[in-house]
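Apart from one protein chain that is not included, each protein chain of the complex appears where it belongs.
By letter and in written order, the chains are A, B and C; residue numbering begins at 1 in each of them.
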């Protein structure tokens, strides 16, 4: 059953028990058939299909450290700094080919961080979480699961801690402890690919204090578990995908692929003991969050770079279509886009190459450099997007509907006036403009811009980490030594 | 009839002859009733209503230099550097109150530039364009017209001049010269507020050479002239406005106001002599374009600043709703937003204060500083928008539909988990998030970002002007004098 | 005696009583003859000479509002928004012609702020400071004084207030109150042009509390008052000016003009009553500091722009000398330098045009925009400088000494290899390179970069003011109205 195809993956989603999903005011019965959801499923399906593609199979698969089997890299426990780099390269490829968020990274990052954390908890508390979790990873590998790494709580009033909230449910927590397991309640917000997942791997959202022990829960539940409801998040221009005509495809820009974020509500969901990987060991929440965040901040040095490649390609193409590709300022702006994009990639590669082996045996990225990577991701995609808008000209936001290009009554005139250079089909020019709209304002902009800002932690979260990891004492010594300041001075 | 109200303005639109308008594949019969168009009309109507509002009447109106009547400032020939500053202040107010593009500036900027150019043509060619145009401005004032300043041609292959294009119609030009007038053909792209206008003031789009004399045409035609067709431009998230329920309003973010850009096609439209203001005097195209561009680049130092104020306000509000308004990094980011926004305003004010009287008698902004103003507008709104997205958190792109908040089946749970600080209605928090989406990705982002980039000329157009106006020879002398370089050196 | 020439000014400095000045470990007897000091005096002298130059006299002089006499604008009480703009234009001219800090602005800004503040103190306290100060300004005008606006205290431990410091002298304060005056002690740091001044106008450095009343002292003392000592500040590359040969001139880059900053120590200096303008009215310290800072932040929108013009000119010249002036990237970088520089100028003009009349009758700049102006000054000169270094090539930091170009033994070879394009004297190329070094790393960089950062208040001081003046409540209302948030909600 290892290495499903995209089609098998979609079939496996249908084989789940019924999910309760709300989207645009309606309860959705067949999520795999809904055009908005389907586009997001297509992105995930690509992670399966490419594993079978001879061009990509090496980068898309790995040899399991648990079983020796060939598995999808998204289920892999990274076992070297090379493997960490391979991960980034895989993500870049998928960003290039989907032009959007393909949703499967968060689970990969979650299993690697839970793996190393459970080992450390067991060592301290003589618990058996690590063995449980190792068994769980084996299942994930064997079933080629999409796992939703389920971390971010809604948080309510952000000036208050979990136990201080008016409604304690704004953080997921244990409401009942039974012999055979626990019951959890609460919600996770912004859940990437939640509806397209087989499993949710629930993790605490921040370092917890002793009074927050009920919130220190890490566990796995199937996507179709009793008590879970999905509230599908709206995206910019989402309604365009409801028009499934050819013209509708054009106005989508990227008609096939899309992202997905949901609010996932856990209304007293039962978790059996074998799926509990932390239960009250609050002093390890910080380690789990910090390592998960680091892996996921590394991820953005791959996936966003891949989407960035599409923006560069769109810039170069539309410049040609407009007849300006030789203008020195256009060439310079494209060079700047490439420069910024490759700087992000450099950060993704560097935190991988500087990674190290954890006590549990898998490899963790360099924490400082991973945070530096993500901090740049909160900036450069915005500038890359701005440069693309500059190069494109204004037509991508003033262009008439593609329906006008299909309608025989209007088609000829609209084509006549939307023409670019000779030899380029006007419809192709419009398609490229709509892709640019999609990437910089539309559905893909949600992933390329806002997710770049807030996914894997908002910018300030990285700044706090960078500050903490910057070893200022050592650097002060360097300056004092050079200036010949006496370092035994009383202070 | 001077100083219509918003309601009277909308009535006046209905009183036009029938317009041929295509939108989303359909021919629109009653544009003022179409929800997408109506939102854009509301923005224009605000320019009328505020003229009657005692708080704003001073800034919204002026005393006509032609008749002495009290007129809407949008029809005014600016008669001092103070009047130029008042214009900018008016635009800031309207940006603040509409949160989007209110579409009427382009006509104001057009009449001021045609006014000064016709004077200069007449002086050279002993033509009577200036008197004709003065009469036209009197009509505009008396009828309180919205005029579409109609400049940008589609341009086809941008590496070629008008007369080199495969299809010469991609630039508007004269196809027939008759005793009583001319016939024009072609199209104007990106026409802001075209469908909401009473008149189009057609202008050439760039400096023309002798071989392009047919393209050197400036003239006015009514919006309902025979031969004109409007192709309505799609905007990001445009379909949301089709849902006219309360929840639909919420998901619009800014439910009342919107912008508008159209492709306007002139299919052999007749222009009588009294509405022709340039006809083949190609050597004055540059002057017209340059002065129009300068006025319009000044405009952006007002209108975009007003919208920027809304982004600042949204940032401060959502920070409170999230409970983070006292965090030092949040305060600092809001300060940066204000700083950037006021820098733009400074540029708008400065090019006005440094303006000068033209031979025709009206005042023109300082050309260099107006270009500097617009150049900054192509940058800072993007950073202001990025900062707002940073402050907002990610919920503005993952929030479920407001229908989920109306649906009794889902309302309670969704409200429970979208809650912010105590005392703030969750629906209000969602409304603010949707406004932020509207401003940074949605319908208003078209105006606040892409129009800031390309409206009034793309960034490179300003750089060419800045370079041309920078007087490098004088500056080289300064450097040489200080370095004691002998300036009589042979070179 | 009004309107001295530069020569008369230097004579007037010699006519002062003896000053105690330390420079490079030595007590300086004849400051006007010392080459380092002399260069700084030359800059001030320019403010006198230009007042007699027919090209500049209009901008350099004004009609006194106190006497109606024609006076140097540096002694002027600005009496309109036009006058505020004239001030900025004068400063730009002086920056252009000196290429450095000409030191006389701080006194001009001080008299305008003390003038308006004394009026307000008197109104509250029935004191007669304003009349005293008006008389003082008349003397300043009549004697064409250079006044050192003497504000910044050394401050010791910046985490503590004046009265909490271990040594209270780190803030200037009154140590004795007598019938005929007061005695002050302490020091002022970073005093621009202190040694080149006729008078010091001492002002408190920050808002003072009731316990700090002794620090709330504003008064004037002559530069040669008993008890004052000057410690001359070192500047980058200061020693180069000690070589007064021709080659030494070359290696200075800007051989004639320089800036000056001193530590001025007041060791129990007596101040007679008629020169006391605030004495314990601590609640007005904030007003004085805030208005002085605003005037001085405006100033930087003039003087730094003038120096910026020199950097632009140096860039254009060296590009020609290197043979690269037509390269598109070079042209674009020069355009960017101009753009940034004119943005600063726009800010200087805008805060002037938006100024207002004070109760005392003189005009004050717009506080918000003046702070915005200075905030940009803390950034753009650094980028302009960086661009100049980019355009220059690396030779400006690796070029052999000009002595090698004078020495017959080495001259021919060095000239041969430092050659640029044909027709340009190699020595001229070297002079231009040294000017670039002077402006971006050397003596002038102290003024163009570090003074841009910290003069008139460090960046954070402006951010605090921008935040305070940003009227967030009003902006929140704008956002809430558009989003249709109910504003009567309980909060």
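Convention: a contact is a pair of C-beta atoms (placed from the backbone, for glycine too) under 8 Å apart; a residue touches a chain by one contact, two chains touch by 3 or more.
It should be emphasised that the depicted structure is a prediction, and the values quoted were computed from it without experimental measurement.
Though it is not drawn, the left-out chain touches A, B, C in the full complex.
Of the candidate positions C:233, C:255 or C:280, contact with the hidden chain is made by C:233. When the omitted chain is restored, the residue from C:180, C:422 or C:473 that touches it is C:422. Among A:350, A:364, A:405 or A:441, the one in contact with the hidden chain is A:350.
As for the chain not pictured, it touches chain A at residues 85, 96-99, 249, 253-257, 309-310, 312-314, 316-317, 320, 331-332, 334-335, 338-339, 342-343, 345-354, 368-369, 372-373, 375-376, 423-425, 428, 431-432, 434-435, 463, 466-467, 470, 472, 474-486, 489-491.
On the side of chain B, the interface with the absent chain consists of residues 328-329, 332, using the contact rule stated above.
Of the residues in chain C, those that touch the hidden partner chain are 22-27, 154, 156-160, 166-167, 169-170, 187, 189-190, 229, 231-237, 239-240, 247, 251, 261-263, 265, 267, 322-324, 326-327, 329, 378-379, 382-383, 386, 389-390, 393-401, 403-404, 406-407, 409-410, 413-414, 416-422, 437, 441-442, 445-446, 449-451, 453-455, 458-460, 463.
The criterion applied here is as follows: only the chains that are shown with their structure count from here on.
To overlay chain A on chain C by their CA atoms, one rotates by 180 degrees, a value rounded to a multiple of 5. In summary, the pair chain A and chain B forms a contact in which both copies contribute largely the same residue numbers, shared numbers making up over half of all those used. Each chain gets a centre from the mean of its Cα atoms; for chain B and chain C, those two points are 40 Å apart. Chain A and chain B have centres, each the mean of its CA atoms, that are 37 Å apart. Along chain A, residues 329 each make contact with two or more other chains.
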